[in-house]
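Right, one structure below, let's go through it.
One protein chain omitted, others in place.
Here is subunit A:
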Amino acid sequence: MKNLKYIFPIALLTIAGLFTACSPEDEQELPQYSPTIYLEDFQKVIDGTFDETPFTNVAESGTKKWFSNSYNGNAYYEFSPFNSNEALNIAWFVTPAINLDSAVKKRLTFQSAQHHVVNTENNYLQVFVSTNFTGDVTTATWNELTFNGPKTGSGFNYDFFNSGAVDLSQYSGNIHIAFKATGGTASANAGAYMIDNIKVF
C-alpha cells in the first residue's frame, strides 16, 4: 500500500516529463520542395548588365545567332532568320555548365514563344542535353529532349508557352542545355523563336 502511493505520482511525472521534453511542434516537417539550382530569366538584359560570356552562342549554318531582346519589361533570347539572305540558318545557344547533383527532382523547365513561324518542318526549335560539351557544339554528344513548344499561327505570335517538366533524371554531374533553332530567309522559313526562364531544379 505504501509503495503504491508513489506509483501514480511517479507515473504522472514521467508522462508530464515526456510531454514537456518533446514538444510535437519541434518535429513538424515542411513539405518537400525542389530548390531551383539554375535559373536564367535574362532580366539583366534590360539594364545592360547581362553577361553572355558563360553561354555559347554560335551559328552552325549561316550567320544568324541568338540575340537578347525585351518587350514590356520582360527580357528573353531570340533567334530570327528573317532577312538573313541565307537559305539555311542554324544557331545554338548553350547554357553554362549546370551541376545536376544538387537538384532534387532533376527537371528542366523553360518558356518558348515564336513569331511568324508558319511551318515547323523547316523552321523549328530543338532542345538538347550534353554531358561532354567543352565549348564546341559539333564535337559534343547531344541527346534531344522533348518539350511542349509554342503554338504556331498568327494568333499565338509572341505568346510564351511553358515547356512542361523535362525529365533529366538519367543525367548526373555537369550538363549543358542547348537550344537549337533552325530556319532560313525564305518567308516560309523565316519565323523567329524566343526562349526565357530556363530553370533546372
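Criterion: a contact is a pair of C-beta atoms (placed from the backbone, for glycine too) under 8 Å apart; a residue touches a chain by one contact, two chains touch by 3 or more; residues count from 1.
Quick note on the criterion: contacts and distances are computed from a predicted model.
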Per UniProt, the name of the complex member that is left out, chosen from "ABC transporter permease", "4Fe-4S dicluster domain-containing protein", "Thiazole synthase" or "CarboxypepD_reg-like domain-containing protein": "CarboxypepD_reg-like domain-containing protein"
Candidate in contact with the missing chain, chosen from A:95, A:109, A:126 or A:152: A:109
Interface residues of subunit A (partner: the chain not displayed): 1, 4, 8, 11-12, 15-16, 19, 24-36, 39, 41, 43, 73-74, 105, 107, 109, 162-166, 197, 199, 201
